[in-house]
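Data first, discussion second: the structure below is written as structure tokens.
Here the complex is missing one protein chain, while the rest keep their positions.
For chain A:
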Amino acid sequence: MSKMNPLLYLFMLSTVILGTIIVFLSSHWFFIWLGLEINTLAFLPLLVASYNPRSTEAATKYFLIQALASALLLLGGLLHAATINSWDPSSPLTPLPLTLLLIAIALKMAIPPCHNWLPDVLQGLPLLTGLILSTWQKLAPFYILITIQESIPTWLIVTAGFFAALVGGWGGLNQTQIRKLLAFSSIAHIGWTIAIIPFSPQLATLNLIIYFTITSTLFLAFHTLHTLNLANLSNSTNFAPWLTTLTLITTLSLAGLPPLTGFLGKWLIIQELALNTNTPAILILVLGNLLSLFYYLRIAYVISLTLSPQHTTSTLAWRTSPSSSNFPLALLIILSTCTLLISPSWLPLTF
């Protein structure tokens, strides 16, 4: 079909990045809202850039949810300013503005109970647009959460975290579409990330960045393999055996299995929660992760641990194309599987 004008696409992408940077740089609730609005509005043409009705539906759902969230955020900021007479984001929040802001952030980051939009929206988008939605769009609301984290009651955010882990686990169990699976894995990982915020915001940032690395790898890998559901995934061994194997290993890294990078986030979070003697939270988070592990293992099983019914005359592709190297994907695969041993080098990313 017709493609979007590349200059317009670049302008919108730059404005998305500019919106998030405005949120990072502002010390006034109104400009935080302004940055988020610029971010959301400029993201909409990127959602519809592949002009088909399913993307239109995804963009409409995304816009309605995010517009509600932005309105709630603005209302919370205004009420806070009216109560405290200060627009400073680091001033302590009273309960009503805090509630409005938390609902707004939950809508923006797909934290349960405001998570249902993410699988449907992600399913309607091409994988690279879904990548931007899953990674970059989560940075600005996460920053707001870190800014107001002293005012949030600990029980609330830890409960939201383990509900997110459980919902992410149970929701993904019946999915065969890769994008919905990745949406539920996003919900689960964000749950782990926010559960540790009251104890250590640095660990939350670390877990978020590790999650971004691994999920970017998976989105790019599935984009390169041109597979959108588990049925197509079973055939990918025949034409890209190396990438298939590496996707298997990256999926296990997303599940948080030990010799891989994904384990770093979970390990440090469990350690920090244990040091704060918060054992029920650890138990429920780990059980939620066990549920997620089932569908990660299902991906692993389908992708290379089993041979699906196929023509007996299919052979392994032996030709290699040296000209089409995919350096970003290669770099991300290395970062998301091999960097557990050099864990101290992840620490500078957590300010």
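Simple rule for what comes next: contacts are C-beta pairs under 8 Å (C-beta built on N, C-alpha and C of every residue); 3 or more make two chains touch, one makes a residue touch a chain; residues count from 1.
What we mean here is this: contacts and distances are computed from a predicted model.
A.B. asks: Have a look at "F-box/kelch-repeat protein", "SKP1-like protein", "Lysosomal dipeptide transporter MFSD1" or "NADH-ubiquinone oxidoreductase chain 6" and point out the UniProt protein name belonging to the hidden chain.
C.D. replies: Of the names offered in "F-box/kelch-repeat protein", "SKP1-like protein", "Lysosomal dipeptide transporter MFSD1" or "NADH-ubiquinone oxidoreductase chain 6", the absent chain's UniProt record gives "NADH-ubiquinone oxidoreductase chain 6".
A.B. asks: Looking beyond the chains shown, say which of A:44, A:209 or A:228 touches the absent one.
C.D. replies: A:44
A.B. asks: In terms of residues, what is the contact footprint of the unshown chain on chain A?
C.D. replies: 1-2, 4, 8, 11-12, 15, 22, 28, 30-31, 34, 37-38, 41-42, 44-45, 48, 51-53, 55-56, 59-60
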